[in-house]
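Complex shown without one protein chain; remaining protein chains in place.
We call the chains A, B and C, going by the order they appear; numbering starts again at 1 in every chain.
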Amino acid sequence: MPHSTAVFGAAGFTGALTARLLFRHPSFELRALTARSDVGRRLDDLYPHHRVPLTLEELDLDRHGDVEAAVVAYPHGAAAELVRDLRERGVRVVDLSADFRLRDPAVYELWYRKHPAPELLPDAVYGLPERYRDRIRKAHLVANPGCYPTATLLALGPLASEGLIEDVIVDAKSGVSGAGRAATEATHFVTVDENITPYGVPRHRHTPEIEQELGLLDPGGAELRITFTPHLLPLDQGELVSCYVTSNGALDEVDLDRLYADAYADEPFVELSTSPPGVRDVRETNICRISVHRDGHTGRAIVFAAIDNLWKGAASQAVQNLNLMFGLDEGEGIL
Amino acid sequence: MPHSTAVFGAAGFTGALTARLLFRHPSFELRALTARSDVGRRLDDLYPHHRVPLTLEELDLDRHGDVEAAVVAYPHGAAAELVRDLRERGVRVVDLSADFRLRDPAVYELWYRKHPAPELLPDAVYGLPERYRDRIRKAHLVANPGCYPTATLLALGPLASEGLIEDVIVDAKSGVSGAGRAATEATHFVTVDENITPYGVPRHRHTPEIEQELGLLDPGGAELRITFTPHLLPLDQGELVSCYVTSNGALDEVDLDRLYADAYADEPFVELSTSPPGVRDVRETNICRISVHRDGHTGRAIVFAAIDNLWKGAASQAVQNLNLMFGLDEGEGIL
Amino acid sequence: MPHSTAVFGAAGFTGALTARLLFRHPSFELRALTARSDVGRRLDDLYPHHRVPLTLEELDLDRHGDVEAAVVAYPHGAAAELVRDLRERGVRVVDLSADFRLRDPAVYELWYRKHPAPELLPDAVYGLPERYRDRIRKAHLVANPGCYPTATLLALGPLASEGLIEDVIVDAKSGVSGAGRAATEATHFVTVDENITPYGVPRHRHTPEIEQELGLLDPGGAELRITFTPHLLPLDQGELVSCYVTSNGALDEVDLDRLYADAYADEPFVELSTSPPGVRDVRETNICRISVHRDGHTGRAIVFAAIDNLWKGAASQAVQNLNLMFGLDEGEGIL
Partner (left out) sequence: MPHSTAVFGAAGFTGALTARLLFRHPSFELRALTARSDVGRRLDDLYPHHRVPLTLEELDLDRHGDVEAAVVAYPHGAAAELVRDLRERGVRVVDLSADFRLRDPAVYELWYRKHPAPELLPDAVYGLPERYRDRIRKAHLVANPGCYPTATLLALGPLASEGLIEDVIVDAKSGVSGAGRAATEATHFVTVDENITPYGVPRHRHTPEIEQELGLLDPGGAELRITFTPHLLPLDQGELVSCYVTSNGALDEVDLDRLYADAYADEPFVELSTSPPGVRDVRETNICRISVHRDGHTGRAIVFAAIDNLWKGAASQAVQNLNLMFGLDEGEGIL
């Protein structure tokens, strides 16, 4: 029998896509969609291409909280309270916001605000299946990674695990859907079209999330300070990270291709490529496509990773996590 | 000595471009920019590519009305009062809104609201230089044509003048800048990208403007009812009209190429082409590029016209009109 | 047990997509891909996003012809001979070219060349399931409709069946994938980007296919001469037809919404919309989304239809036809 589920915050891009994936998922039954705007509209009116004939409702925990699984797609800072309410009712939650990604509430406070539910942090599992698969299987609260951290951590994981990153610069590029559905000057077609612009300079708030997870991977526990710079691209879905790794000679002896092949041999959603990936290669999939290159001239390693920011960077990775939490096949509903 | 001028409503796309053209115009001196939003910001902050180092100011007629020439770039309905105030001070005005384009205030009321300044209508000249050049030279108030009417009237003028249009369907396509600077769901990059959508169906409010002018051209004074359907394109600037003309046999004897060549032989800003024009051919120019074809299969004439909706469809045509009004060379500052 | 199948001409856009759909289809087993270029390359090297790990092979009928079902994705004119060879071996064929769409070989010769296999024409069924579903179920050779005819016939079918079309103009717009994979000046990014251009003027070779099928629908058997004008859009996949129907009064009494609702009540892949469809609504689906409008001003009906030119306009419609030919559920593998 399918597990009952609901999406909270289904009017935005990631919530709506999660609704589409769960609506067609063989092992989940999508019971309700809540929203903070567009209440009363049908999702297939708002997003015809998702073809989900359900109506967006105002949040009513008594009715909507009576499910086995929830995906929360609220803005950063606004999600934590709802997650707590859902957890108190015993609902297993995947949270798409940043609220439970940072293990140290002091770091969270630095970038967002005082953490609204720090007591839940110890039980929250960082939802990158390629790294925390076993813990996700037993988790009741999964913090779905940010789109940039997803691509960056998959790109750098094999090097970080071997302690091979002395210094790294991540030049990231994302399509406009990453900026969300809000209509602003920044998302106006005429602003973006025929343009590329850096933003979040000099320090984007995804940086601490990446640094935290790279630090945890390092065998010596070294703290890493990274430079991370995102750019906005004239396309809707897709994200590429270009990672420049300095290692002061340590890389010279390493067979990079072998290192990555071994690391990802059994991963269903990581794909290695000899030539650099394009975001088109992974559009509307849960796949992260990676290539690794040695720059003999400088001794650096260059790693590229491409994902669909709405899929592997958010909604389909959330479903991947739900699959693990409910003991299902990891790829169910997202292949 | 250059003529003093000001742009009223310079924060929007067409007002800002007009400011750019006038700022570099040898025979005009751009004294002031007013705006209803973004007051206090510099135009080259808002639109770096226009490179106009002037600040947007709140309207103060005593200060800003003391110029020889004004371009008003207010929304339809909001322009008329300002135009009246400026005319009372003796300022010569080019108005970019629809407020003085329709000669019959009753038709205006049908599509907009009760006309705020009907007393000015008799003196307003419709600012299509290819048709009303002599009257524009003497005008004090010019109603700059809409972008769709500009392209459509230039496409159909030679046929209409000969009474050769029995029926016409205009399928129009425009880039997003035509929808203006307001950030809405309709102008969000993710809505427009990889998309094309008809809008304003079944009857767009540019229709009466086109019908009025086609009717005035017809030698027999026949009233024409046209079907006009615009579509939104994933590009920023550019407009194409595809006109399908039925004439019940009358066209068979006509040498279409000759007709158009004669009509536009001396026009500096109309360009004839044997193959269909693309909007890229006229990007950032005051040029309307036209091709005319006979469809032997059905007896129809098909006429295409491409313009840049912000240039010939608005700002550069406004400057073309100003040039005429002040006895300057028609192409000054817009070549 | 799945039916054995092969795609002939799998290096092009439509052949490759058909391969992707059949590779994942539960009731077909994709045995081979042949190609006329790129022989020896793997399809997932050429088109990573299709993820088909098969190699393109040179045609060898003895090996490749030993299948139950074939999809032929050869250019117009080049397909007919291969189709004949496959039919002689008893293979059931869906042909994506124009070679078997026109019932009269004289019309074919006018637009292409002398028909290479006229003896097969009587048995070929025009593969528009919404019209010829029963005949397709029994067919051994299906001529898959062109992308423009698919959208146009679904848009106009309900009116044509009632004899309500006196005259019709079809203004069509297509993304670049419709022009195929050949790298030419016309498909160069810099030619297409920020542009829209009419082509195939005054008469595109899809016109006779549309006229043939509209004529067959007409209850009085009236021959219709249509004006059909395609335009190239700056997007990859998607096609919109805007149809302007004149009916000299006959439409006034008709409830257009009811007519379309009745006509398509049971169609799994036709979707009606009250507002005009955008091509984004149907991207990567087998769905045709239609809206119908009355233009009270002129008495016309305006009908819009949007499809994905590579899916419903080619590959997924081919699979829809195969499903019918093999007695499977019509939507298997393409939902």
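By definition in this document, a contact is a pair of C-beta atoms (placed from the backbone, for glycine too) under 8 Å apart; a residue touches a chain by one contact, two chains touch by 3 or more.
Just so we're clear, the structure is a prediction, and the values are computed from it rather than from any experiment.
Across the entire complex, the residue among C:Val71, C:Ala117, C:Leu235 or C:Leu256 in touch with the chain not shown is C:Leu235. The chain not shown here is touched by just one of A:Pro276, A:Gly313 or A:Gly333, and that residue is A:Pro276. Where chain A meets the chain that is not shown, the touching residues are 167, 169, 171, 173, 175, 191, 193-199, 201-203, 207, 225-227, 229, 231, 233-238, 240, 242, 244, 246, 276-280, 283, 291, 293-298, 300, 302, 304.
In the full complex, chain C touches the omitted chain through residues 13, 176-177, 181, 183-185, 187-194, 234-236. Across the interface with the omitted chain, chain B contributes residues 48-49, 193-194, 273, 277, 280-285, 289.
The criterion applied here is as follows: only the chains that are shown with their structure count from here on.
The copies chain A and chain B differ by a rotation of 180 degrees on their C-alpha atoms, rounded to the nearest 5. Taking the mean of all protein Cα atoms as the centre, the chain whose own Cα mean lies nearest is C. The geometric centre of chain B is 39 Å away from that of chain C, both derived from CA atoms. The distance from the centre of chain A to the centre of chain B, each centre being the mean of the chain's C-alpha atoms, comes to 46 Å. Taken residue by residue, chain C touches two or more other chains at 193-194, 277, 280, 283, whereas all remaining positions touch fewer.
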